[in-house]
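One chain of protein is taken out of this complex; the other chains stay put.
Presenting chain A:
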């Protein structure tokens, strides 16, 4: 683990000492090398599931796909930010890269933590770089409100989580995941049962987000710069799912009836957020609500706590991470040319940027869960798991899947087909940087078709 953590930490001096001409290529190259090393985590041959084990850091089949996704995303964020930061002064470019690297460090340590306290501290640490990214480098005035919503929604629920973790440490004597998984049910008086359960999971449900507490997400995703949107959509939401899966181990015997309201919220949220996507005028807002609709499905799957549910949740998290990140990169290419996110103003780009239309097509097809992509694998496993849990859920998940396909197709047709507006006729052609960016998003997705065992975790 240190062979990834120390180079990532040293990317910060690299970004400050590199010459102006070599800043972006250097940081890009080094983050790619670290990504290459991180692919080694995907191989897990230990019988106890924990590999690269030491008292503070370990990886298991649940966290290693998320870790690899995190490491994969840093070079992609650096690649995506190159264009819009080119006009910033050099110092600010260096600060930006430092922020991305700090975010990366805290994410790696969060996913790899064995102690729940370390996980909590790193979970909160990811808030500061993201807040600075959103509020400093966002493009509209609403970014301040977005930063406030983001910070306070997360903190208002994670402070009770801190208290719950401390109380848990008091009861069991340890917060190490290696030990807690072996402990068995925790004796808690029934009256505080509900509070215990709620405070443990609410922080992660807000992060995922669950439908009722999802308001921060469209704000934060829309106002963030591209690297912020990518990391938010791809990795930060998965922190919530990962945290939930870890905490459920400790809480499991208590949770049978307690999770009903949340599952119902989640299923209703699938329908609601998918439907609202069809009425969005802002492209990034559409993708943000699409993120919400996928992640509430993941939340529902984790809450029912069946093996298939957890497997489907992890597969959909990874697939959604790559797809959503690609989906944010695509309107960003439009935004850099037209400085507008409104869908009516960026129509018909297939005529002007035909190669980009290929990526739009593949990404929208991935978003609507076309077989054989892992998006479908995840969705199908989750739908089956929910169906096994209760037959009525098929109404919500089926309708939700239908509306998902509808708005994904709608997004593709609105941006690519149709009449070309007059102001868009002379745009810069797509750069090879953008093509590389999207290839690197979609290639892993296509490769995962052939080996889904890497991302289906330990529950299968």
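Here is the rule we use: contacts are C-beta pairs under 8 Å (C-beta built on N, C-alpha and C of every residue); 3 or more make two chains touch, one makes a residue touch a chain; residues count from 1.
Simple rule for what comes next: contacts and distances are computed from a predicted model.
> Which name from "Trafficking protein particle complex subunit", "Translation initiation factor eIF2B subunit delta", "Dynein light chain" or "NADH-ubiquinone oxidoreductase chain 2" does UniProt give the chain that's left off?
"NADH-ubiquinone oxidoreductase chain 2"
> Among the options A:18, A:71 or A:151, which residue touches the chain absent from this view?
Looking across A:18, A:71 or A:151, the contact with the absent chain belongs to A:151.
> Looking at the whole complex, which of A:1, A:127 or A:318 touches the chain that is not displayed?
Of the listed residues, the one touching the omitted chain is A:127.
> Under the stated touch rule, tell me which residues of chain A contact the chain that is not displayed.
91, 95, 106, 120-122, 124-125, 127-128, 132, 135-136, 144, 147-148, 151-152, 155-156, 159-160, 162-163, 166-167, 169-170
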